[in-house]
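A single protein chain has been omitted from the complex, and every remaining protein chain is retained in its original position.
The block that comes next holds subunit A.
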Amino acid sequence: MRKSIPALLTLIILAVVISACSGNNNGNTAGNNSEASPSNTAAADQAKDGGNLILGVQADPVILNPIYAGDRVSLTIDQALYAPLFQVNNGKKTFYLADSLEPSADNLTYTLKLKSGLTWHDGQPLTADDVVFTFDSILDEKQNSFFRENLIIGGKPIQAVKVDDTTVEFKLPQVNPAFEATLVQLTPIPKHIFEGEANIEKSTKNNTPVGSGAFKFKEYKTGEYVTLERFDNYFAGKPHLDSITYRVAKDANAANLALQNGEINVKYLDPQDVSTIESTGNFDIQAYSEGRLAYLLFNEDSDTGALKKKEVRQAISYALNREELIQTVYGSSDYADPAKSFVTPDGLFHHNDVTSYDNDVDKAKELLASAGESNLKLRFIVSSGNKAQEAAALYIQQKLKAVGITVELQSMDASAYGQKFTDLKSKDYELSYAGYIMGYDPDAYRILYTTGANSNYARYSNPEVDKLFDQGAGEADATKRGEAYQQLQKIIADDAVIYPVGYTKTIVAIDKRYGGLEEAVLKPVVIFEDPSKLYMK
């Protein structure tokens, strides 16, 4: 008894502390509101110059060089530091460094015109030489860029040739409509800085990057922050903000507190945190499509072969309710649009009017009976701690029970899960809840659905599908190309290769003191396409 007294006291003290904190929190919220409102009303609508923005990021950038950047943080910082040639939104091009991009009549040559008078942050001119240098560096095997294969078509490299200071011609070995999508991701790096570097990836010059974007490099404190400052000679006009800082905030809870406290102004949010942040009244909460599909994966090649028959996959699809699933996993239909096609809405030729498998338990049972399956047992792998996966798995387990399918959940740690999921030889599971972002050209999906492809996690094989992907890749005529991809979306839905759940959205909280979000264009992964347009109200 004596021993339990300190323990009891501990509990009481903790309880008091916790309740005090949560109680005070509400009071504080109100305080913040009243503080913020005068500045809000005083804010004029037109853009003002000056001010700093602090963006919370989860980790240090891996490398501030666009030909190597693959992680979210590096890509986000590079977007402000290095201007792209052009960007594509809803099929429309916005030109940045480039002025125009024209294919030749035979679609084998693309002519890229750069804007004139472009400069790097150090004042050196940015010319066709830089574009060709960047292109060649990526193609150089010794330089280790993982973007290399994108510049190779049918085993032959694309050639970049300088015509004059502002003109580059790209010569393709064969017709490739996806080439424009490749160029979107090609961001020039400065030749005068990197020329002659034996290994650009390991170069210390990446620690003080010289870019061409709206903001130039100022300071990087490892583990703390990266600060960029305004580049006055930015070709699209002087940016409004004085600086942007990317602050490393590793712990999500602490980062949310920092957001509320004003130590961070822009940050990604998880759905479950939205109401807390929204209730402060100090933030614009923006949910926008991130071009991602969340889906239930069917492993056709498991050792039991349970999902080999398409009737079984269709039955599972009918047993589920897409809206309920979205509600369960994302908390609200605001954060994911119902998905039917494997191509995301931002993709070319996206076509969501395909077999949708609306919840129908009787039909599911019928299909199972016709396939001669009863008492099916399926294994569902889950990455433990992944809230979306855990919620989806529990929901699906319960729904499939109703049609007589037993689902066994196998929870494992994230890296074990990643390894099992990406290993095409692993046969000891049938179901998993996953997602992908493939970009806007549908040719990218080839690696997911063609026979034997490296990311064909469903182990799906259909000669017709393989043929249609080849057709789509080599067809320059947009109408015919579109037909091929529409056909593909129909077949893959009919075969129930996956069960598409939702096109998920990224949720970002932006301090209300900042404006210009529309002009800056909210974008998946990098948050702002053109941060030069942001301003402080």
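We take it that a residue touches a chain if its C-beta (ideal position, glycine included) is under 8 Å from a C-beta of that chain, and two chains touch if they have at least 3 such contacts; residues count from 1.
By definition in this document, contacts and distances are computed from a predicted model.
S.K.: Assuming one chain is omitted from the figure, identify its UniProt name from "NADH-quinone oxidoreductase subunit F", "Phenylacetate-CoA oxygenase subunit PaaB", "Peptide/nickel transport system permease protein" or "Lipoprotein".
M.R.: Protein name of the absent chain (UniProt record): "Peptide/nickel transport system permease protein".
S.K.: Just to verify: which one of A:90, A:375, A:415 or A:479 makes contact with the chain not shown?
M.R.: A:415
S.K.: Which residue among A:175, A:444 or A:491 touches the omitted chain?
M.R.: A:444
S.K.: Can you say which of A:123, A:223, A:372 or A:463 touches the chain missing from this structure?
M.R.: Final answer for the missing-chain contact: A:223.
S.K.: Kindly state which of the options A:129, A:165, A:197 or A:263 is in contact with the chain not pictured.
M.R.: Selected residue, touching the omitted chain: A:263.
S.K.: Please identify, in ascending order, the residues of subunit A that touch the omitted chain?
M.R.: Subunit A touches the chain not shown through residues 6-7, 9-10, 13-14, 17-18, 21, 24-25, 28, 52, 54, 59-60, 62-63, 70-71, 141, 144, 146-150, 201-202, 219, 221-225, 227, 245, 247-251, 253-255, 257-258, 260-261, 263, 413, 415-416, 418-420, 422, 436-439, 444, 447-448, 454-455.
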